[in-house]
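The complex appears here minus one protein chain, its other protein chains still in place.
Now for chain A:
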Amino acid sequence: MSPAEQAHMSKTASPPRQIIEKKQMQDFMKLYSGLVERCFMSCAQDFTSKALTGKEGTCVQNCTDKFLKHSERVGARFAEHNAEQMQGR
């Protein structure tokens, strides 16, 4: 669960744990499949061989790392924004 969501959770009435865990699982699978699609589209270019080339392999690694860092940073800004909103009310 993103930090933003966690920050928000404590304020609201929380649903039971099974529901949250199910949602977390769904989020994770969505993240995973989304990341595969994103990095495949950006990195897989050469279809003259069935294995990923070295270049494509590093591209996929970089793509994954970068996306997770991106998502982390967005999450931090999101949490800050949420916190501000909470104070404003």
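In this section, contacts are C-beta pairs under 8 Å (C-beta built on N, C-alpha and C of every residue); 3 or more make two chains touch, one makes a residue touch a chain; residues count from 1.
The criterion applied here is as follows: contacts and distances are computed from a predicted model.
**Student:** Between "Myelin protein zero", "Protein transporter tim10", "GATOR complex protein MIOS-like isoform X1" or "ribulose-phosphate 3-epimerase", which matches the UniProt record of the unshown chain?
**Tutor:** So the chain that does not appear here would be "Protein transporter tim10", according to UniProt.
**Student:** List every residue of chain A that touches the chain not included in the displayed model.
**Tutor:** Touch with the absent chain occurs at residues 2, 4-5, 8-10, 12-20, 23, 27, 30, 38, 42-43, 58-59, 61-63, 65-67, 69-71, 73-75, 77-78, 81, 85.
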